[in-house]
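All protein chains of the complex are present and in place, except for one that has been dropped.
On to subunit A.
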């Protein structure tokens, strides 16, 4: 049976030790959010439930459920959103096709997720028995490109593609939208500021238009109808975001398409810029502050460069190029810090590549240790325990090394490997972890068998979007 299933786009572990509860492996695939037991791979919950139950009733053996996703998206862009909302409440398919971003609170109690097309930030509470309970959802004006929680866990920090960074409370309190006093409706230009014949004529038209507007009934504005603060702004596309606490001080780091990494103070002083880390020759794609060395920052860019920074000083400590290790051109799309009893390593993934690079981080900088080849493109990974066992989600739809050539049928969703320290450095060795096997056997949701090229292309760009961020110079 040749069939395709959605890959896991995000992997997280909700570490609930402090609550005296078992850890939960959180994953997203297609439009669903999944919870697994990380010790045996048992699926604990799926969200949203109503759609999923309809699916399982309709299909005993994973018949295609997602007849709609790509079409849905197209519809959404043309139709009014109000209609879409109604459909959702009618327990039809939800208004999104992917959950591209998730973040888990440090106590493992909350999961925050971005649902793609509807731009909603959703907060879930993980119950004692590891079920998702949706506490709230807030629709942002632009789609988020990165999410983080403040070190105290009280606020969600959201970076978007228009360069704005918002803070919203994790659990919103009462919010009364401030009534905006009647805005001056007339044009701000006057015959004193514009002089040409054409401009003066336009000004007359604007005055007429303003009068008409003033007589029109006021429109209800329901955008951002919840407590929110714009805390940082770049005149660029934001690509990544970090929050970190060091020596009793909180910071927010933001990376953008114009090569900048900005180091700002944490809330409520994010308007104070402490520094910029400047050095990347092209767009910054990923930021990572290792848990075991919070004074260091590893950043990656769209030309395969890795930088190591003393980020508080804005000082480059070390710079290496992936091209030194691998042949070809690469864009870094993932940097993960994995801390285990075996070793502390930095793992680096590349856009549309099945290779994963392993680096040792010390005072001398970053040293490449080993490279492992997966069966498909690396999408995300997570260290599941302290013994150095890592789960990687691989792209089940496209051929390894390609972002647009599709497989005839999907392989494994999750692969596992072990980090070991030998005499000649750190090694990554593939393992057959039964947990991963169990998750793979059950699988995720399936794609319809008759996707057309346009639908495939939409799915490709929703998963691999760095290419679109590259600059095309013109004058």
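Just so it is clear, contacts are C-beta pairs under 8 Å (C-beta built on N, C-alpha and C of every residue); 3 or more make two chains touch, one makes a residue touch a chain; residues count from 1.
Following the convention adopted for this analysis, contacts and distances are computed from a predicted model.
A chain of the complex is left out here; the name its UniProt entry carries, from "dolichyl-diphosphooligosaccharide--protein glycotransferase", "tRNA (guanine-N(7)-)-methyltransferase", "Large ribosomal subunit protein uL3m" or "Gpi16 subunit, GPI transamidase component", is "tRNA (guanine-N(7)-)-methyltransferase". Among the residues A:187, A:294, A:365 or A:411, only A:187 touches the chain that is left out of the figure.
Remark: the omitted chain is touched by one listed residue; of A:107, A:134 or A:258 this is A:258. When the omitted chain is restored, the residue from A:128, A:273 or A:442 that touches it is A:273.
Mapped onto subunit A, the footprint of the missing chain covers residues 163-164, 167, 178, 184, 187-190, 192-193, 195, 229-236, 249, 258-260, 262, 265, 267-276, 278-279, 281, 471-475.
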